[in-house]
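Have a look at this one.
Removed: one protein chain of the complex. Kept in place: all other protein chains.
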C-alpha cells in the first residue's frame, strides 16, 4: 500500500498545472471566479483547448483518443482542473454517449460520432427521464415505431440538461411494449434539428434555465442511429448509469470549494473579528472536510479497484450518495456563512451585467447553488434508488 | 392558552413536595442517589407509602381509588417524584393490568384484583412477547385450550420484566388458531405459583437481571381469570399499548437527569478546569435540553387533549419515539461526560457492597444505563413499529 | 395549564385561512411577487379591515391589545398561505417600536396611518458585520446643533423598497458592541443623504441596503431616550422571532401536507411513492418534527404572554429548533417531490425558499444555541 505520488506523478502534475496556467483563457477564468454564468461558447472554447492537447476524452480507449493515463494521473488531472476553477466538463457527449458508442456501437457509428465528440464539434444531451418516469426509468413511454429504414419517435423527455445548446440527443425509447417494462427499450441517437423536435425551458427554483422538456412529435430517425440491438437499451442504460455515477461526486471541485470557504471565513467580517471566530461554524466546516477526505479516499479505492480489472458496478452508487451528500452539505454551509447576504436574488442577466452586487462578490451564487444542488440527490437515479441498488447488489437483499 | 400554574396548582405542588420530604425513607433515597440497586422490598415500601396516602393509582377512575387530579396536577406530581429521585413506579400492575381490568373486567374481577394492585399487595408482570414474536406481537403462539372451567396454557413468554419478583402475570394467549393472526387472542391472568410456571433469568449486556423467560407448561388457569371475551385480546392489547406508550417517555425523570449532568459538568475535573469548559460537550447538552423541552410540551399538549375527552391513540407513538430517543441520547452524554471512567464494570453485588468505586461515585451506573437503555427503542413496540403505526393512523398511509 | 386558543382567536385563524383559500391561491401570490411592489397594497388594506394590522397595539394606540399568542396565530396562518405582505417589518418591528417608544406626536403621525394600511415602515437594524447581534452598531449619530447627523451603512432593511419612513438604529455613544449608546431615529425615505438600494430576495420578499451620508435630522427624529434603545430593540426582535417562527411552522405544516399528498398520487415502480416504507418512515419523522417544534412555539408564546423569566431563553430554544426543523422538513419535502420539487412551477419550491431564508432571519440555529447557552 502506498498513497504517495511518484516522481513521474509529480512531473505530470507540474506539466498539467503549467498547461492550464498558460492556456486557460483569462476571460473565462474571470467569469468563473466572479460567479458570472459562463456561456456555451466559453465552455466549448475551453473544452476545445483540452481536446487539442489530447486531454479531453481521457477515459476513452486509447485507440479512439483516450489518454492511457493511470488512475493516479487521472486523479491529478481532475484535481488540477478543479483547483484552477475551470468550467466543469459537460459529460453528456464525452462521458456518457461516447462510452456507449465505443462499447456497443458499430465501426461505422464509432467513426461517425466519436471524433466530433472528442473534438467538441457536437454538443450532446441526454433523453432519459420522462414526465411519468423519474427514478423508475424503465417505465418510460416514448415510442419508436420502425417504418422501413426509419423510426418514428413520439413522446416527451424531461429534465434534459442543456438541451437548449444541444445538436444531438441520445434517447431511451420503447420499441416494443409487449414484455416486462425493462424489455423493449432501445438506445437511439437523434439529431435535434430533425423536424418534430421541440425544446421548452424548465425554470428551476434557483431561477436558472438549465433543464428542459424535449417534445418528440413524429420525429423521423434513420434506423442506422440505433446503438446496439433493438431492445438492448436497458442493459446500455444500466452500463451508462454506473459510468455516470462514478464521476458524479465531483470530489476535486469540492476540495477547492472547501478551501475557498475556509478562506472566506478568514475574510468575512463578524463583529469585531471574522467568521472564523464562530466556533460552531468552523466545527461544521471541519466535519465536512473530514467527510470529504472519506469520500475522496473511497473514490480512489474504487477507481484503483476498477483499474485493476473491475467494472464500475454498485460501488458507483456508494460514491454517488457520498458525493452528493457532500455537495449539498457544503452548499448549505456557504449559505450559513453568508447569513442575510445569502438572500438577495440576482437573475442570470443581473449577474452578467456590471451592476454592483449586494453583499460580498461571491454571495450572488450561493443561495442559487444551494437550491440548484437539491437536484443532485434526485438525478442520475435518486439516492433512494441508489440505496435500493446497493441493498440488492451489495447486501444481497 | 395559558401555561402558568394557578395558585391552587402551586399549593398542590408544595403539598406534594412536603409529603415526599417527610415520607421518602432515607435509606431508599441514599441507594437511589448512590446508584446502588434498590430491592423489591424498597420498591414495595415506597409504593405502599404512596398507596396509603391515596397517591398511587392516580390515573384510575375515582370509584376505584384514582386521584381525580387535573392534567396539571398529575404533571406536577410526576415532576416532584422525579425531582426527589424516588424509585420509578413499576407499571405492570397499576398502569397496565389495572386499566384493562377496570375497562374490560367483570365486577367480580374488579373487586378481586384492583384493591391488591392499588394497595401494593400483589406484584404483576407482563406476558406479551414470545421468542418468535417481538414487534409482531400478534404472531404469538402460547396456547390456551379450554377444558371444562379451566384453560390449559402452554408456551413461552420472553422479555418479562421483573418476573422474578412477580406474584401474577397477565398474558396474551391464543385460544383459537383458525382465523387471521389478530383473531383468537385472549387476555388471561395467571397466578405465578401455579404448577408449570417456571421463570428463567435473561442476563442483558449491562450485566443485569431484569428480564426473564417465563415457561408455561400445562398450566391450569381457572376460566374466571379471562378478561373480556375469548378472542378480545388483540383489542385489549392495542388499548394497553397506547396506555403504555404515553408514560414510557419518562420526561420528568429526564429533566432531573439533565440537571444532574449539568451539575456534574461543573464538578468533573478537566485539565485545570472542569468539564463545562468543553464547549462541544456543552453544546450537545444544551441541544438535548432543548429537545427535552420539545418533548415535554408535546406530552403536555397530548395529555391536555386526552383530558379534553380524547383517548390515547397514535399520539402516544409520537411520545414514545421522542421520549426514548431522548433517554438514549442523554444516557450517551453521560458516557461521554465520564470518558474512560465509563468503562469499569461493577456487578450488582459489587455495587451493593461497600467497596470503593472506580472513578467518581456516580460513574458505576453510567455505562450499564447506556447499554440497558438500548432496549427502550425496542420494547413496548419497537420504534420502527411505532413509525408504522403513525404512518397508518396519522398520515393515512 | 391549557393549550386552547380562545374563540376569538379561532375566528381570527379561520378568517385568514378563508382569505388564503379564496383570494390568495399560489398563482395570485406569484403575480404579486413579480409585480413592481412585490406585494398587494389592496390585500394590505384588507388585512387592515380584518383588524390584523391593529392587533398587537394597545387600545389607546388604536389597537386590539393582542399579545404574542395573537401574533403567533396570525403568522402561523400566513405561513400556510406563504403570504408575502410585509407584516413583520411593518407591524411587529416598526409599529411596535413606535408604540413602545414614541412621543404622542410621533404616534399620532404614524400609528393611525400604519393601522389603516396607508403607511409603510421599515426597521434598519442590521449591518454587514453585525450578523445577528443587535448591539453591534457602527452607524453613527452625532449631536449636531439642535439635532443629529447620521453616517453609516445598514444592510438587509426588510420592506425597505416600500417604506415611507425608516426607523434606524445608530450609535450615539460607546464602542461597536456596547449595549448602551444605541438610539433610534425616524427618517423619511426622501431625506437628503439617505440612499436606498432596493433589491428582491430569493423568497419573494424585498429589502434594501441603506447608505447614510451626513443625514441631518431634527431632535424630533429621535425615537425614545438617547442611547437607551437596545432593550426595546431586543424586545421587538424577540417578538418578531416568535412571529417568524410561527410563520415557519405554518410553512412546515403545509410542506408536510403537500408532500404527503404528492407521494400518494405519484407512482414509481408500479406503486404510489407513499407505499414505500423507507419514505413512510421519513414522512413520519418530518411529521413528528413539525409537532415537536410547534410545541416549542406554543411554549414560547405562552411564556412571552406571561412575561415569564425564561421567555427570552424560550425564544432561543424555539428559533434553534425552527432552524433545524426547517432544514430537515424543507429538504425532505423537495427530495420526496423529486424533480418536480425543484421547478418554479410547483408551490413546494416556493415554500422551501421562504422556509430556507427563515432559517437565517433573526438568527440561525447556531446563533440561538449559543444565546440559549449563555442565558
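Should a chain be cited, it is by its letter among A, B and C, assigned in written order, with residues numbered from 1 in that chain.
FYI, a contact is a pair of C-beta atoms (placed from the backbone, for glycine too) under 8 Å apart; a residue touches a chain by one contact, two chains touch by 3 or more.
All figures in this text were calculated on a predicted structure; none of them were measured in a lab.
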Item to check | Contact set of the excluded chain (shown chains only) | outcome: A, B, C
Checklist entry - Which residue, B:13, B:129 or B:386, contacts the hidden chain when the whole complex is considered? => result B:129
Next on the checklist: If I consider the whole complex, including the chain that's not displayed, which of B:232, B:335 or B:351 touches that chain?
Outcome noted: B:335
Item to check | Chain not shown: contacting residue from B:10, B:205, B:308 or B:393 | outcome: B:205
Checklist entry - Since one chain has been left out of the picture, which residues of chain C touch it in the full complex? => result 276-278, 280-281
Checklist outcome for this item: chain A residues touching the chain left out here are 1-5, 9, 71-72, 75, 282-283, 286-287, 290-291, 293-298, 300-301, 304-305, 308, 318, 321-322, 384, 387-388, 390-391, 394-397
Item to check | Absent chain, residues of chain B that touch it | outcome: 129, 132-136, 139, 158-159, 202-205, 207, 269-272, 278, 280-281, 328, 332, 335-336, 339-345, 358-359, 367-368, 370-372, 374-375, 377-379, 382-384, 387
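As a working rule, only the chains that are shown with their structure count from here on.
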Checklist entry - Measuring from the mean C-alpha position of chain A to the mean C-alpha position of chain C, what distance in angstrom results? => result 39
Checklist entry - Just how far, in Å, is the C-alpha centre of chain B from the one of chain A? => result 53
Checklist entry - For chain C, what residues touch not just one other chain but two or more? => result 369
Checklist entry - Can you list the chain B residues in contact with two or more other chains? => result 283
